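Take a look at the following structure, please.
One protein chain is absent from this view; the other protein chains keep their places.
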Amino acid sequence: MGKFIYLDNAATTKTDPKVVEAMLPYFTENYGNPSSVYSFAAANKEVESEQREIIAKSLGAKTNEIYFTAGGSESDNWALKATVEAYADKGNHIITTKIEHHAILHTAQYLESKGIQVTYLDVDENGLVDPEAVRAAIRPETILISVMFANNEIGTIEPIKEIGAIAKENGILFHTDAVQAYMHVPIDVEELHIDMLSASAHKFNGPKGIGFLYIRKGVKIRSFIHGGAQERKRRAGTENVPGIVGMGTAAKLAYATLDERAKYESELRDYLIDRVLKEIPYTRLNGDRVKRLPNNANFSFRFIEGESLLIMLDMKGICTSSGSACTSGSLDPSHVLLAIGLPHEIAHGSLRVSLSEETTKEDIDYLVDELKKIVARIREMSPLYEDFLKKEKVK
Amino acid sequence: MGKFIYLDNAATTKTDPKVVEAMLPYFTENYGNPSSVYSFAAANKEVESEQREIIAKSLGAKTNEIYFTAGGSESDNWALKATVEAYADKGNHIITTKIEHHAILHTAQYLESKGIQVTYLDVDENGLVDPEAVRAAIRPETILISVMFANNEIGTIEPIKEIGAIAKENGILFHTDAVQAYMHVPIDVEELHIDMLSASAHKFNGPKGIGFLYIRKGVKIRSFIHGGAQERKRRAGTENVPGIVGMGTAAKLAYATLDERAKYESELRDYLIDRVLKEIPYTRLNGDRVKRLPNNANFSFRFIEGESLLIMLDMKGICTSSGSACTSGSLDPSHVLLAIGLPHEIAHGSLRVSLSEETTKEDIDYLVDELKKIVARIREMSPLYEDFLKKEKVK
Amino acid sequence: MAYSEKVMDHFEHPRNVGEIENPSGVGTVGNAKCGDIMRIYLDIDDNQVIQDVKFKTFGCGAAVATSSMATELVKGKTVEEALGVTNKAVMEALDGLPPVKVHCSLLAEEAIHAALWDYAEKHNLKIEGLEKPKSDIHEDEEEEEEEY
Partner (left out) sequence: MAYSEKVMDHFEHPRNVGEIENPSGVGTVGNAKCGDIMRIYLDIDDNQVIQDVKFKTFGCGAAVATSSMATELVKGKTVEEALGVTNKAVMEALDGLPPVKVHCSLLAEEAIHAALWDYAEKHNLKIEGLEKPKSDIHEDEEEEEEEY
C-alpha cells in the first residue's frame, strides 16, 4: 500500500487506541448489566456516572443533565420530537436553519407533516445565521429554536451565544446540534444559554454508535425511546457500557488537548486554504474565513464534479469528501452550498478537507500538489470548462 | 476473589472474546464511515452487507430486510410507532399482551396517550397467550399484532406460528419481540409468518448498543430516527461498524451451535428446576414447564422478598435477578408475575436464573445448596412466615 | 443498589432478629403489595425503659438493615427517647440510603411507633407526641425525578 492520508475527520474519526483499551474490559470482564442488583454489575452504574461527570464538566453542565444515546442522529431526533410533544400546549412553531444536518432537517420536515410549523432561516454567503433573523422569526407559539453550533460541511461556527440570549429573553427553548463542534471548540452551556445539545462520540476519536443529549434540568421533555427505566427513565435500553466508557475516555482526552489542538489544526487549515486559493484558479473557499471549525476547509472548484475529484484523490491515497458523507450517493448537490448561494454546477464541485491532530504539513503539501494536477486533469475533460474557455477567447 | 457464577444471561451476556477480536480492527484501522466514497471507507459497506447476510440467513430472511438499530428497545419502539404512523388510514388498533417487555408495553401506553387503541391480552397461569384470544381481539381497524417470542422473565415461549397464521389470514402485520429468543431457539420468519422482528446483540454474546429490526419487504414503515440515508434511508446515523461486525460475528457463532447449546442448557435447566422444587418447600416454578427458553428458570419462594435473596446470593458470588433488570430499583412487583396470577407478596419473591453454555452442573449444585440455606435464613426473618407457621399450628 | 458498608453489615448480620414472647408492645407496618412488612417487638420495664427489642422483616436489603439499626437505636432507651428516633437518625446511622430506599427508614420509624402505640394501648398510657401510626407509609413517597 502506498500513501494513506485521512482528511475526512468530519465524517468520522479514528477511535483512539487508548479509548479502545479503556473499553475492552467492559466486553469480556465487566460485562454486567448496570441495572442489576449484584455488585459485579452494579459497579458499572458507578462507571457510567464517572463518564457522565467527565462530559458534564466539559460543558459546564450537571452530571444528571447528560443522557446517553446511540449517536448524534438519535439526539437530534429526540430533542426535536420530544420538545414538540412536551410543549404542545405552549405552541406548535419551531425555528431552525436551512443548513442543518439532515438529522435535524429531515426530522423538522417530518414534524411539518404532523402539522408543526417550521421556519427554516436563511444564512448569508458565509453560512452565518443572523441572530436578528432568529428574533424576527419568533412568534407567540414558538417553542423551540434549533441552530447548529458549527456546520458539518463548510465549518462555519454560528453565533450561538447571541441566539441563546435571544431564546432566553423570549423564554423559548434553545437546542444546538454540536456534533461537529463538541471537543473542537470550547462550549459552556451556561454562558451560551443552551438548553439542549447533541453530540456524537465518533466525531472526537470515540467509538461509533454512542452519543449524548444534554438536557438542562427543568426542560420537560420525556422519552423518545420508551421502555426500561435507564437514563433516569428518559432513554430505555440496556446501557452500552463499553460505548459509554469509550465516549467518556475520548472526551477526557480531547478536553485536555482542546486548545492546543485547535491552535495546531487551525494553523494548518489556514496554510491549506492559502495555498489552494493561490495556486488553483477558479476556486473559492466555502464558509466563513474566521468563524470556522479549526479542522475544516471546504472549496469549490469550478467546472468540476465532486465525486470524480474524490475518486482521483482516493487513487492517490487521500481520503476526503464532497458535501456530507450521508448524502453521497444521492444526486442532489449539498443543500448547504445551495443555501449559501452557490449555483448548482459549482455546488457539485465541492471538496471538504477535515484535519486531525495527526495531520502534518507534509500531508497538506502532498494534498495540494495532487489536487492541482487532478483539478487540471478533470477540467481538461469538462465540457463546462471548454465552453468557458471559448467564451473567454471571444471576449 | 472467591466464587463467581454468572447466572443472569437473560439480562446480558458476556461478549465472546472472538467477537471482540473481530470488532477490534474497525475501531483503529478500518474506521472509515461506510457512506464515504473513497475505497478505505467504502469497503466497510461490504463488511456491513456480510453481517446483514449472516443475520438474514439465520432467520430465513433476505439481506435487505435486516435493519441495524441501537438495540432491542429501539427496534421495539420503531416497529410499533412507525406501524401506527404508516397504517393510520387502515386503522388505529393494535393487539399486544400483558407480559411484554417494557420496551413494548411503555411504547404501547405512549401510543394510547396519542389516541391509539391497544388491547393487552391476558395470559394463562403459565404465561401463554391463547391464539384464539388473538383472533377474538381482531377488529376491522386492527393494524398490528405484537406478541413477544419468549418472555424475558419467566421464559415462556409463545405460540408464534399460530399467531402468525392468524395475523396473515386477517391481513394484519405481525411483529414479535424476539430479543430473548433469537439465537436461543430456531426462528424462520417465513414459516412463522413474522413481518417484523426485534433482536439485540448483547443477549447472544454480542456487544451492547446494537440490535436489528427485521422488516419484511413490502411493509411500508418509514424511519423512526430521521436524518441521513443510511440503512436504505430507513434508519439515520453513522453506522456503528464495530457493533455491526460484533453482532454479525456473534450471530454466526451462535447460529452454528444453536441446537447443541439448547440441548445442553435445557438439560441443565431441568436439573436445576427439579432440584429446587424438590428440595425447597413452598416454592413454585413460574412459566411453562415445556414451552420454555432453554436457559431460563424462574421460581417464587413464598414469604420472601426478592432483593434480599439476590443480595445474599451475590454475597456467595452468584449473579441472578428478580423480575427484569430494567425494573429493579422500582418498588412494583413484576407485571409478568402478576399477569400469570401470582398474589403480590409471592410476586415479590421471585428469582430468575438464566444459564449460558458456560454454566456447569457444579455451578447449579452450588447455587441450589446456597439457595436452600439462604431461603431458610430469610424465612426465619420473615413476619409472613411467622404468621404462616402460627396458622399451620392452629390447624 | 449502591448500599453503604453499614447497610450491608446490618443486612448481612442483622441485630435483634426474632420474636419476644409476651411483648410489652408489638407493631406491624407496611404491606406485602409494596414489598415490605416490618414487625417490632418491645420489652419495656416499669421505668419505661426498653429492655429488649426484636424484629422480623419481609423486604429488601434496606428494609432489613433499617429494621436492624432501628432496634439498635431504641434498645436501652426510654420510651420518650425512643420516640425521638426518627427515620433520619436511622439513615444517618447507616451512612445513608439510596433515594428509592428512603421509604424503608420511614417504615422502620413507623414500626417502632406502632409497637409503642400498642404498648401504650395495652397499658392504658398516653405517650406525649405519639400518634396512631399509619400502617402504610408508601403514600408519602415521591418520584425521584421531581421535575417531570
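First chain written, first letter: the chains are A, B and C, and each begins at residue 1.
The working rule: a contact is a pair of C-beta atoms (placed from the backbone, for glycine too) under 8 Å apart; a residue touches a chain by one contact, two chains touch by 3 or more.
Model, not experiment: these values are computed from the prediction.
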Listed by label, the shown chains touching the absent chain are A, B
By the document's definition of touch, the residue of B:K3, B:R222 or B:K263 touching the omitted chain is B:R222
The one of A:E125, A:E260 or A:E380 in touch with the missing chain is A:E380
Per the touch rule stated above, chain A touches the missing chain via residues 303-308, 311, 315, 329-331, 333, 343-345, 348, 380-384, 386
Missing-chain contacts on chain B, rising order, are 37, 42, 45-46, 217-218, 220-222, 232-233
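Everything that follows uses one rule, which is that only the chains that are shown with their structure count from here on.
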Taking mean C-alpha coords per chain and comparing to the overall C-alpha mean, nearest is chain B
Rounded to the nearest Å, the gap between Cα centres of chain A and chain C is 55
Per the C-alpha centroid definition, the whole-Å distance linking chain B and chain C comes out as 39
Note: chain C residues in touch with at least two other chains are 1
Note: chain B residues in touch with at least two other chains are 307, 311, 329-330
